[in-house]
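Each chain you see keeps its place in the complex, though not every chain is here.
Chain lettering (A, B, C and D) follows the sequence in which the chains are written, and residue indices restart at 1 in each chain.
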């Protein structure tokens, strides 16, 4: 075999846009897949030297350790505001936020809606794993009806705890939103589609076409109490029906740009 | 440059612009709307960044982001809006990036009213956000002083990688005085060794306030404290009036201080040997100087437009060596000079004890006034 | 006739999550129960012939632990890169 | 030396501008000056007033309880400020809006039909300038010429065409006042 392992046969290697640091994510958590796709896109588009990432408060709080780009750590939910401040001072740089569903859809609702309404020229990678991972699996705005979490121990009761929020659909209603889509990380085909969407989102920003967001359905094996493989199945069977994959907003200018 | 008649809020905004402000993020609130409105007109025409944020919470976090790029950035608000910035301010302090904050205080607590007040002294000087950090706080008493302190504020923020707050009230914000503004300076984006502006030809940079390992966080806290001690040694500012032969001294900051000046003059005209000490840096507070003065005088009279917040700093400075009296007005009421004059007359006559509780005594007098 | 390939799993990153094992089309991967990584996980490795170098394992790996080689023209490469 | 003025009336009577005109003039003759507004608790309409302090040295309080001069453009203002004027001070009353005379005789009182005079000039809006003229008749710190110069220097371009009328109003008010001043006993 060893003879195979020669440069000219190389078809895939760890992205150079990554640092050498191993992630702190739980085994099989697809946060890691999302990270890898972003790193691949940054590398392919040659953006590492002028990209500034904004890490959330959530399991991805240490995202800044893994990408070989400048990074800042935002307050919980405020990444879009922080990204706005950066982008307005560095208009020709690429600024992206990476946020979980508690961060973006719960405490950060005001900031994300207004960043989208302003057509803020930033890219948002939104990880929807249906719960609060870092703090121990509490209910998130994306937690499915009836789903048990540490703060909905008898299953989310929509009567008293409300209904899940479909962020992509909601933000798509805003004129300022340029590119808003939902993808999933549960199998190879969808991972490829997810990467395409991430690439498009960064292209949109590069061409100053406005606010772009890719919502990614992601797993949380640790808090779902499932194995990584079971988690992918659960995501496919339970999350996708409630959070349909698709393009919710592709502004004419973007469609025209044929990215 | 020639003197022009300026409204306080507009003068402050224009001064910030002329000393190189690159970005402003804010949200409307009386009595400081004129700052935001001035910025909304001037910054776009100068090609600089202006965003009316969705709220103060958004504004302070936009400032946070902008500050991380090394840009000269500020925001302004008034009491309730400032309260919404506390988490953000703690993050900014913990991340060690510079910013300027203007608080045009109004009557509170709660929604209160839009009248001038000084009741946010403790909030900004002692600890509004969580954790150990100390913003530098400047308290001008006139529009010219505010304008002159604007470049100082940015320089201090950048020198100490800290928040620098201009603490004023609605009367300074909305009055008009002849002012000389600084010349318009060109904007220069400094390339700070910490600023995130793209890892081109250098190792990447990270700006964060997390230190999961407590000993690391402790080191950070000590680093902040050391800078704070340095500021305490080097940046103290105050103004003294009629101090040389003063037998006792009135202490007040900002508007309360300038109202006291009228009272002190009137008292002097009556032959009362009273002086006035007006701190300009209220944080760091001029503890040393007040302690020195305590050796010279027989008593202090502290006057504030709050219930005795700076009073505690004066007490810490005096450390029991001489009696301290207090006179405050609350909730947006601005004292007239004659009120303070009669307090001066009272103190000039009264037998005072260094152990008495100045606030308790003042409350008794307030009740007699029984408004 | 299928292309001939192989993979290299980096012990520094592999957390033994088994996603690659599950995703591998020719099912040639398994966790190595004999070994522990420095972080204490059983890493994935190739257990039988048949690796086509399709890079599906790398595509699903959350920890970018896999390097993939393939004895064919680079033409097919972009597939792996997902572009 | 410090002189304190309070100008008061309904919102819309141009009281704030009148105070600013005096402030510009004071600044231009090299004095220290503060202008500070205060609106009634009612956010809109209601009474508005401003305090102007003119001095040779650094000004302390921009607000005063007992002004040297009070200009009152309506009855509520008269009721509120007449008692507050310093003994020996001056009270300027806009007769057009007030149906009673002054009650104090320890202050100089000038009663001027500002609105009528303004209408003569052809613009009721000039009532505030008439009042300013009347006020100048008793103000040592500033002359009519000072205020004229200030108007000239600081009136925004788009309003410059109003300059002549403003100046005429000030003169009319000044002359009327000289002729109708009741000095303090």
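By our rule, a contact is a pair of C-beta atoms (placed from the backbone, for glycine too) under 8 Å apart; a residue touches a chain by one contact, two chains touch by 3 or more.
None of the values given here were measured: they were computed from a predicted structure.
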Query raised in the report: Can you write the complex as a formula in the shown labels?
Result: A x2, B x2, C x2, D x2
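Criterion: only the chains that are shown with their structure count from here on.
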**Report entry** Intercentroid distance (Cα basis), chain D paired with chain B, Å
**Finding:** 34
Requested in this report: Take the average of all CA coordinates in chain B, do the same for chain C, and state the distance between these two points in whole angstrom.
Outcome: 61
Requested in this report: State the interface residues of chain A toward chain C in the complex, per the touch definition above.
Outcome: 1, 4-6, 8-15, 18, 20, 22-23, 25-33, 35-37, 39-40, 44, 187-188, 191-192, 195-196, 199, 221, 227-229, 232
**Report entry** Complex contact set, residues of chain C against chain A
**Finding:** 4-6, 8, 10, 12-13, 15-19, 22-23, 39, 41, 46, 53, 55-56, 58-71, 74, 76-77, 80-83
Requested in this report: Would you tell me which residues of chain A are touching chain B in their complex?
Outcome: 48-52, 54-55, 61-62, 64-65, 68-75, 78, 81-90, 93, 110-111, 113-114, 118
